[in-house]
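Shown here: the complex without one of its protein chains, the others still in place.
Up next is subunit A:
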Amino acid sequence: MTATPTGAGAARTAGTIAALTLREAARRRVLLSLAALTVVLLALSAWGFSRIGSEFGGLTSGEARLAASTVLNLVMFGLSLIAALGTAFLAGPTLAGETESGIALAVLARPIRRSAVLLGKWLGLVAFGSGFVAVAGLAQLLVVLVTVGYWPPGPATGLALLAAQATVLLTLGVLLSTVVSPMASGVVAVGLFGATWVAGVVGSVGAALDNASLAQVGTVSRMLLPTDGLWRGAMNAFQDPTLLAQLGPEVGQSPFVSASPLTPVYLGWAALWVVLVLGLAGVVFQRRDL
């Protein structure tokens, strides 16, 4: 007997494809352009943070910390945007592009299940996105530590949530790329990401104004696509805990301050969301004629 039945064979296939996806990311320009964007962002933020320290000499150390903490969230948002864009635009070509160009034909004619190939692609993309978030995010935190001496309360939690946010978006990208063209899937994924973020801001304004229907917008959008919810959790882990006490209840209005950490229920929903969307992508991909 050559190929093993399901379990071991599928795991080997998924592993092989995941490694292939990472190699693709490394060899194509994606990694290079991501690295360039990140270096620019880090350099700009280092310059900006060093100005906070010198220009506002009159600030007390507590005020400086607050400023740094808020600006850090702003910069981290930029970072999460880069990670989201990068992985969403990598997810499209890797599936839709390969079925369009014919690369998938020779691969899928091998004794492998399509679901294992899809899982492998996803794992590779998750590893790529999470790796990027870990490295670039840590570098950013160190920049802040060196320039203004601020270290966030939950750096690991924050980075993990940013990685989860990238994972959610690339899972959506994978699903889209099984049905539409490579470029369209990237554009739609990033568009939805932006729309959810805006809806989240609208929702928090609604919450601050005690407008229930406006607040509902944010809640619903956070359920439909959990990127914004995870981002808010990440912000909460990065910001100074005294910030909320000082700014008071109006804080919810700011898109770069988060009032509360994530609940385990929401995290569970985000995980379930990823599983459901990936499963749906698997079903669509399985039925597709190449």
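In the analysis below, a residue touches a chain if its C-beta (ideal position, glycine included) is under 8 Å from a C-beta of that chain, and two chains touch if they have at least 3 such contacts; residues count from 1.
Here is the rule we use: contacts and distances are computed from a predicted model.
Chosen from "Molybdopterin synthase sulfur carrier subunit", "Glycosyltransferase", "Nodulation protein NoeA" or "ABC transporter ATP-binding protein", the protein name that UniProt gives for the omitted chain reads "ABC transporter ATP-binding protein". Per the touch definition above, the residue from A:112, A:133, A:225 or A:281 contacting the chain not shown is A:112.
Although one chain is not displayed, its contacts with subunit A can still be listed: residues 2-5, 9, 12-13, 16, 20, 23-24, 27-28, 101-103, 105-113, 287, 289-290.
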